[in-house]
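Here the complex is missing a single protein chain, while all its other protein chains stay put.
For reference, chains read A, B and C in written order, and residue numbers begin at 1 within each chain.
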Amino acid sequence: MKTLSDHVSALVPQMQTWRRDLHQFAESGWLEFRTATLVAEELHRLGYPLKLGREVIDADARMGLPSDAVLAAQEARALEQGALPQWLSHFSGGFCGIVATLETGRPGPVMGFRVDMDALDLNESSAADHLPQREGFASCNAGMMHACGHDGHTTIGLGLARVLMAMKDQLSGTIKLIFQPAEEGVRGAKAMVAAGVVDDVDLFTAIHLGTGVPAGEIVCGSDSFLATTKLDVQFTGVGAHAGGRPEEGRNALLAAAQATLALHNLPQHSGGVARVNVGVLQAGTGRNVVADTALMKVETRGVSNQVNDDIYQQALRVIAGAAAMYGVESEVKLMGGARSCTPSQPWVAFIHQQAEALGLFNSVVDTKQQAAGSEDATYMLERVQQRGGQASYVIFGCELAAGHHNAKFDFDEAIMATAVQTLATLALNQAQFGSQQ
Amino acid sequence: MKTLSDHVSALVPQMQTWRRDLHQFAESGWLEFRTATLVAEELHRLGYPLKLGREVIDADARMGLPSDAVLAAQEARALEQGALPQWLSHFSGGFCGIVATLETGRPGPVMGFRVDMDALDLNESSAADHLPQREGFASCNAGMMHACGHDGHTTIGLGLARVLMAMKDQLSGTIKLIFQPAEEGVRGAKAMVAAGVVDDVDLFTAIHLGTGVPAGEIVCGSDSFLATTKLDVQFTGVGAHAGGRPEEGRNALLAAAQATLALHNLPQHSGGVARVNVGVLQAGTGRNVVADTALMKVETRGVSNQVNDDIYQQALRVIAGAAAMYGVESEVKLMGGARSCTPSQPWVAFIHQQAEALGLFNSVVDTKQQAAGSEDATYMLERVQQRGGQASYVIFGCELAAGHHNAKFDFDEAIMATAVQTLATLALNQAQFGSQQ
Amino acid sequence: MKTLSDHVSALVPQMQTWRRDLHQFAESGWLEFRTATLVAEELHRLGYPLKLGREVIDADARMGLPSDAVLAAQEARALEQGALPQWLSHFSGGFCGIVATLETGRPGPVMGFRVDMDALDLNESSAADHLPQREGFASCNAGMMHACGHDGHTTIGLGLARVLMAMKDQLSGTIKLIFQPAEEGVRGAKAMVAAGVVDDVDLFTAIHLGTGVPAGEIVCGSDSFLATTKLDVQFTGVGAHAGGRPEEGRNALLAAAQATLALHNLPQHSGGVARVNVGVLQAGTGRNVVADTALMKVETRGVSNQVNDDIYQQALRVIAGAAAMYGVESEVKLMGGARSCTPSQPWVAFIHQQAEALGLFNSVVDTKQQAAGSEDATYMLERVQQRGGQASYVIFGCELAAGHHNAKFDFDEAIMATAVQTLATLALNQAQFGSQQ
Partner (left out) sequence: MKTLSDHVSALVPQMQTWRRDLHQFAESGWLEFRTATLVAEELHRLGYPLKLGREVIDADARMGLPSDAVLAAQEARALEQGALPQWLSHFSGGFCGIVATLETGRPGPVMGFRVDMDALDLNESSAADHLPQREGFASCNAGMMHACGHDGHTTIGLGLARVLMAMKDQLSGTIKLIFQPAEEGVRGAKAMVAAGVVDDVDLFTAIHLGTGVPAGEIVCGSDSFLATTKLDVQFTGVGAHAGGRPEEGRNALLAAAQATLALHNLPQHSGGVARVNVGVLQAGTGRNVVADTALMKVETRGVSNQVNDDIYQQALRVIAGAAAMYGVESEVKLMGGARSCTPSQPWVAFIHQQAEALGLFNSVVDTKQQAAGSEDATYMLERVQQRGGQASYVIFGCELAAGHHNAKFDFDEAIMATAVQTLATLALNQAQFGSQQ
């Protein structure tokens, strides 16, 4: 009988093909039309029943959605690039999510694995020493690049799907494979949670590759995510000739300047790390006109949900107050969000034990002190834990050509097989977890 | 028969005595207890029926009143310094206003003359070259000094009362002599207007000496007053240990800092001169405590009531908005106010003509470009004009030892006789005005 | 012999043709390539000796110049639209100025007339009821529209040139016709003054049509211009990940917010009207990045050069201080400027007298209270007056379809003939001025 290792080895060339295709046709958040149809087709072909689009994504809980015009144009672009028409209607309008379910027919818990599919809004390097360029699979979509490894994640998800189906007879319980859109900007996970996709999951695992973890190391329960809220603030005032009738204006730019200073006054909190950033401010139309519009792109962060929520609530107060000061209107639009997380210790310990037993890693650790970033799989961990399940976030260390979000980002593709083997092992040995508890 | 000139000449020594006594016992706004009792006694002795205290001052319309404790202590101080007990009860609690009325019994309009009685919150110079010091009548009250000439104004009012009573038979109509408290800080006139003291006045004249007008000149209709509003703003937040629990604080100091910057953003107005000043800011109790209190002393000004009101309304908006930004409470207390004014041209012209005919001045002008100050007799001018009367503000130029509000301020006492003679002339010749119109 | 009136009447159809052509091919400031070549050709054809481009424009004194790329692209565009190659090289690179000189050979002063040629950065209305649209001469250049009447001014300059040449024998002294680029944003006049074009002018007249002056009225010496300075401020800091390494950033956006509030605190000045506006603020590149750049488009204004200079000097101090607060660099670029002005009373009186005598106007006034705008012909008035000459700014009232700077702006073309006749009259009767003085 073929071992897991045999199955994974056989998959390596296919995984490279998948990954490079996804990399070449990189699609930014909520626009993963081609990607999603290919993923759906493969999962369907393997025999997985699927839930698609609006079945797994709550429309109203989506954050930071592109405009209708962009959605339509990108869907057309995807079609031209080989998106499969038979699946596309499910995803149309910004619903590129897929959940594949494997019912083993044997009793056991529901395991969930989550991967993300979106690229970054970035132009890929055209330098000759950039491997995707050299090998001919650099992104052909301007302003879209897989510079965070989600092409690898999606491939790992597909590889895992193939291996698990092949070894179905050795599994018990239920397995859900979750393919999420729009992780960049932490925009997509919340809508999948709202649609209930993890409501029945008992053992949940989300993954990432790289992120500064060295090759050969696995982090079994990463907990260094900051809770965050992303918001766009629009101030709308009244224009006026600044020389002739200044008192007739209601100055949105001044309101934004006041709000900016006050927002940056917020992050002192005994609960731990707190952050605010007004990263972008665009205001006014002409030098001699009292500015009637101002847009601020803002984010809050906190070491815990509590801290982030505190800061966010104060931010709303600041924004409303600043608008009132200058008699302008303010509108706050939620553009993204993520939670802090505390992986479930028993599940982390099980992953740790299994990873050590696998012999693929020269370092197995539970956590790692990392620079403060955010990740929206945390919404899924939170929901699973709220409902009594176990959840963790696993990082597979690997060698990177350049840091994440860099135009020359690239990763060692070997990590994909390692990841598939590790995750499949969790599924195959899952019964041991129950007995340990 | 004694001429007006004879009467005035005879009064000169008495006026010096009065003025120096008032100067020595200088009393700040709303605290003119001794002054008011002496004025009442003199007017009563002359035979004027009087309206006193609450009869001529609307309690609720008073602005910038000292605390009850200060009022009580100063009333006691006044008693010790010779305030007349028989009159004091009328003025107790901050009601030091007097209106004396002379009914001639002959038909004619009601003429009103207004003088003010209060000193400034200032320590008088103890320099040997300061005449009041040298001559022994410098203020004996710490932090109170007649550095604006109101001692002279009160004396002119008394002198005018004596002369008019002496020449009663040559007068017609009614004459009201109005002695006002608390002009400094523009706090008192509004309350006299609210009590109706000028509601029946047909021909109104308020006066000032000095103010940069050279000796020998009279300004018959000064119009360079800015409308103004004085406000105290109290922000009340929540204290907290700034190192240990910063997020538990609600920072009143930061609210005040934001409000201050926004208030100073207001004065650009096509209607003309607009001003805002946060002159005083006192906030916080300790270096390591989130400040829970902040007090701002603010004023707005405008070339017109409209401009001042615009700025003031925007200031209220700014204050409320800044408080909202930081989740603190704000309270605005009206501390003073004055109006812009446009003297009535016919009455100005009559004063001009009479002043020229008198031969006491080497320059008679209608208006004079002056630095932008404020004066609350403007409330009286406004009310008189609203009801169809004529009103003006007259300035008697005179030599000053130092500028107004200076610790070495002093004026040439000769101007008092000139002023009495001029004002009495207006009363004596008033019938000519009616015939000219 | 043909009278002036005859000459002007004959010109009317030509002036409409010129104006509509200029209107259709509207060219924004410093980009008047086609316009300038057509003006040069016409003046040359009439026999005027010309000074062109760098001869009349000091390169270093130009303000608010577009980028080299824009200059080159627009020059190419102009060529395609019929700019005359034989003249274009003079204007290449942003030097679209022309001075035509008529030496009469008879003794007399040097008279200067100045018109401006540039359009606004505005899209013209495509509404059916907009006459230029209906008649087919709306601007064919996107973002460029003659919405201030400079097409009319240029036409008046050409008409005047033709009439004066035709009546040359009746003229004495010297006449200079000055065609200026880039009046919008008050960018061009200073460079012509720096090149010395008005250094020999004894009697100077600049003109405008409309500006709220009613049809039938002429303002002979408009003095309601505010001195102004236009500046672009660039703050350059250091970017950093706002969540991960905030302390490594140097925040240009915060520096700009502080500078904005402080700049708007400046305009309280006893010298009269003062203004500051930060009309545009563009800062930052991403929500989660400490902003490393911020651009502010700022203007200061003052009722006098003194007031504007005071405010401007304080603005420089504010900008440098704000940069220092946040450890960022600041760069200030002068983008435009204009002076306050006081037309020379004798010359205004002469224009007044001539205008009345003409019988073309039902109202002839010296000045008119107007909303506070700016105009850079003031640099020319100032220089002429500094050197002992007489100068004025004349406004020809006319009916407008919509206000200046409005997408539906249009003016009654009849005013062009009136203006030519008036200006030519000043030239023809100039000798009377000398004799009056």
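One rule holds for everything that comes next: a residue touches a chain if its C-beta (ideal position, glycine included) is under 8 Å from a C-beta of that chain, and two chains touch if they have at least 3 such contacts.
Only a predicted model underlies this, so the values are computations on that prediction, with no experimental measurement involved.
The chain that is not drawn here is touched, among residues B:M145, B:L226 or B:V364, by B:L226. The chain that is not drawn here is touched, among residues C:D200, C:E217 or C:D310, by C:D310. When the omitted chain is restored, the residue from C:K2, C:R245 or C:K333 that touches it is C:R245. Annotation: of C:A262, C:V364, C:A391 or C:I415, C:A262 touches the absent chain (contact as defined above). The chain that is not drawn here is touched, among residues B:R275, B:R339, B:K368 or B:K408, by B:R275.
Across the interface with the omitted chain, chain C contributes residues 242, 244-248, 251, 254, 258-259, 261-262, 265, 268-271, 310, 314, 317-318, 320-327. Summarising the interface, chain B meets the missing chain with residues 185, 226, 228, 230, 241-246, 253-254, 256-258, 260-261, 264, 275, 277-291, 294, 297-299, 301, 335, 371-374.
Across the interface with the omitted chain, chain A contributes residues 261-262, 264-265, 267-268, 270, 274-276, 371-372.
As a working rule, only the chains that are shown with their structure count from here on.
Rounded to the nearest 5, the angle that brings the Cα atoms of chain A onto chain B is 180°.
Taking the mean of the C-alpha atoms as each chain's centre, chain A and chain C sit 54 Å apart. In this assembly, the C-alpha centroid of chain A lies 69 Å from the C-alpha centroid of chain B.
Each of residues 261-262, 265, 268, 270 in chain B touches at least two other chains.
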